[in-house]
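The structure appears right after this line, and notes come after that.
Here the complex is missing one protein chain, while the rest keep their positions.
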Amino acid sequence: MSRNLSNHHDVIVFDSNETALEKARIHGMKTVNSIDQVAKETSTIITMLPGDVAINAVMEELIRHLREKSESSTIIDCSTISPTTSRYWNEVFHTEGHLYVDAPVSGGVKGAEHASLTFMVGVGHEDLVKNQNIRPILECMGSKVIPCGGPGAGSVIKLCNNLALATQMIGICEAMNLGTTLGVDPITLANVMNISTAKSWSCEMNNPHPAVAAMSNSPASMDYNGGFGTKLMLKDLRLATSAGSEVNVALPLGSTAKELYELANARGLGNKDFGVMLQYLSGK
Amino acid sequence: MSRNLSNHHDVIVFDSNETALEKARIHGMKTVNSIDQVAKETSTIITMLPGDVAINAVMEELIRHLREKSESSTIIDCSTISPTTSRYWNEVFHTEGHLYVDAPVSGGVKGAEHASLTFMVGVGHEDLVKNQNIRPILECMGSKVIPCGGPGAGSVIKLCNNLALATQMIGICEAMNLGTTLGVDPITLANVMNISTAKSWSCEMNNPHPAVAAMSNSPASMDYNGGFGTKLMLKDLRLATSAGSEVNVALPLGSTAKELYELANARGLGNKDFGVMLQYLSGK
Amino acid sequence: MSRNLSNHHDVIVFDSNETALEKARIHGMKTVNSIDQVAKETSTIITMLPGDVAINAVMEELIRHLREKSESSTIIDCSTISPTTSRYWNEVFHTEGHLYVDAPVSGGVKGAEHASLTFMVGVGHEDLVKNQNIRPILECMGSKVIPCGGPGAGSVIKLCNNLALATQMIGICEAMNLGTTLGVDPITLANVMNISTAKSWSCEMNNPHPAVAAMSNSPASMDYNGGFGTKLMLKDLRLATSAGSEVNVALPLGSTAKELYELANARGLGNKDFGVMLQYLSGK
Partner (left out) sequence: MSRNLSNHHDVIVFDSNETALEKARIHGMKTVNSIDQVAKETSTIITMLPGDVAINAVMEELIRHLREKSESSTIIDCSTISPTTSRYWNEVFHTEGHLYVDAPVSGGVKGAEHASLTFMVGVGHEDLVKNQNIRPILECMGSKVIPCGGPGAGSVIKLCNNLALATQMIGICEAMNLGTTLGVDPITLANVMNISTAKSWSCEMNNPHPAVAAMSNSPASMDYNGGFGTKLMLKDLRLATSAGSEVNVALPLGSTAKELYELANARGLGNKDFGVMLQYLSGK
């Protein structure tokens, strides 16, 4: 993402991981050693962090440093975190005269490399037009920039999409497992579902059955390597079910999906594409 | 279905329900009072029955009557039943020189009326070509005739599709419920999912949220009337989970989906479109 | 069971398995080669078969042979089968002047060996008194003979007990797994639950944690060998959930339990005590 961004802008990189910094330098970007320096040298800050705990730590430090500046800053947070956390920081930064928008991504490692990510942005249409720098910056790294409504809406929609996605993938895994065990050809089964009401990205573009996946070179054809990892899906399902608990929304299927990915993860499949659930279900 | 068929063929109708027979007569079809008479007057028999018990009763009687004839018959069973039962009768009829194919349908009441049903047929491509009367007959009642492989494959694929479909619908219901409770606009949420990895028939064509459904006049916009009933989905999920038990295939998400439709049915929502799960989940 | 019975009665044994017959002869019992001979030589018949399919086959043959006799017979079926099947055969035999009672057992291999089985009998208190031969015969093989109500009630209560038992065991497995992962001593955890509201046979007598089980030499202390097998629990859960489907009763926890045992079985744990779920959940 930073490489693609650096094709169009001067990028200053900070990461707690020295290897990441070195990689950035190799690609010609300037690196710094603290959040403080980031805050001093730019007023547009993009964050991509593993979760709520990291975001809270970084944002607490960032806002302290921003108080020493007179200038107003724009923080674009591309992390997938809890909507409650997104909204909290939006409020905090807003109160102090800054803009914080949640802008989680989908598209995976491939999308990040080819600048074809989708950004789900926690602003309305009009605000996206008004804040003229958000869209052009994100378009350096992605192909779709979607205004999702008010603060936190990007995080909400990201989690909702992945909640639905997980249930779709597991549903397709169960259907493929049942159908082939009952003697039906996997390609015929997938083809018929893809012209019927079960048509879905998980059946068509990322089918979990190796024989079907072979036709599109998707992860299941490469021992489930190279896709959207089980661990990442598990993280999103934890965020979604935890958001459900916060607002009294029952997620019976989502919770079952989460637990199945907990089981697959406990079994050592955390780094495999989330279609590996087919393998898990069949006892391998 | 019989009405559409009677536009191209002479149709003889039998039903244990006298009202159904009268309706057939009104539309100009000949009716008879027993399976025996059906067996005597035609060698191409189409059955559409509510489940395995009815199929077993009818087929047992039918095969007795067929033994009194020298001619070979073709039985096309459009019922949604257990693959085991489909295969059993295929075997029995085959042994006695007849052809029995499973050909369950999708497309609902609308598809039946407009001759736009999809038939999933338990024969291979070549057999469908060889048995020249199957496709033309089914095309009187539907727009798609799909060869699914050997005997029972039509039943298997029908159940697999609906198993996956149920998990997709409930997943979308949970996502719509969570997202809107967290303050996101339902139409924005559905739109973003429909250009993302959660895109599916349940989100796009049959969205369970009334505000989204209003744009396509789908069932959720009409108090969940007129679609694919919860009771019918429940029946298919019972068949699918029961088939899973027979062949030692775990269906953790499918079973949870089945139980949720059991609960909705116990609450009196059996005749509503299966998108009514959104309403059920929200406690209404 | 037959050995214990033969200590008090002349027993005639039939089994489709020749090894079983030989074993019976070694223990001094008379063996025969067909159901026909059983029907001819005795009017009290005890059956113990693996499931509904076997029961249907045997009872169909049995009733044919009984029609050739004038005498009324008593059939005591100790198999665990579907209540619907129990009731069907009760009705059939009753109509032809015989008595058929369902009398499934609990107590396992040990109980069978030591004549300490529990029989759940599908008759009322009064009928058990009236049919004077049932109790004494069952007491040759077990220590408890429980009248459960009318026909099929033995089967119903057996399934209900095991449905509840499965959820209790898995609940204890999850609690033991969570508690110990969070650093609590397994024995302390089990002890506190056993003086609290989670006290249960699965926590106290058959605790799934090896360290706790070591104190009572229960299966978990012997690599989950020698208890109530996962496959047997799975069979009972299939019967229970299938009975639920028949009468429109939702079993959301029971179905989840069933699917977990399907998964454990697919992983090759079918012959281990059903407490092996603790191991399964922890990814081993």
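Chains: A, B and C, in written order; residue numbering restarts at 1 for each.
Note that a contact is a pair of C-beta atoms (placed from the backbone, for glycine too) under 8 Å apart; a residue touches a chain by one contact, two chains touch by 3 or more.
If you're wondering where the values come from, they're calculated on a predicted model, not measured in any experiment.
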Missing chain touches which shown chains? A, B, C
Touching residue (missing chain; options C:203, C:220 or C:234): C:203
For the chain left out of this view, which of A:117, A:160, A:249 or A:276 touches it? A:249
Those residues of chain A which, in the complete complex, touch the missing chain: 238, 241-242, 244-245, 248-252, 255-256, 258-260, 262-263, 265-266
For chain B, which residues lie in contact with the unshown chain of the complex? 252, 256, 263, 265-268, 281-283
Just the residue numbers, please: which parts of chain C touch the chain that's not shown? 83, 106, 118, 120, 144, 146, 148-150, 152-153, 156-157, 159-168, 170-172, 174-179, 181-185, 188-189, 192-193, 195-203, 240, 243-244, 247-254, 256-257, 260, 281-282
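One rule holds for everything that comes next: only the chains that are shown with their structure count from here on.
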What's the rotation, in steps of 5°, that superposes chain B's Cα atoms on chain C? 180
Type of chain A:chain B copy interface by residue overlap (half), same or different: same
Measure off the straight-line distance from the CA centroid of chain A to the CA centroid of chain C, and report it in whole Å. 49
Chain A-chain B separation of Cα centroids, rounded to whole Å: 37
Would you please write down the residue numbers of chain A that are in contact with two or more other chains? 252, 256, 281-282
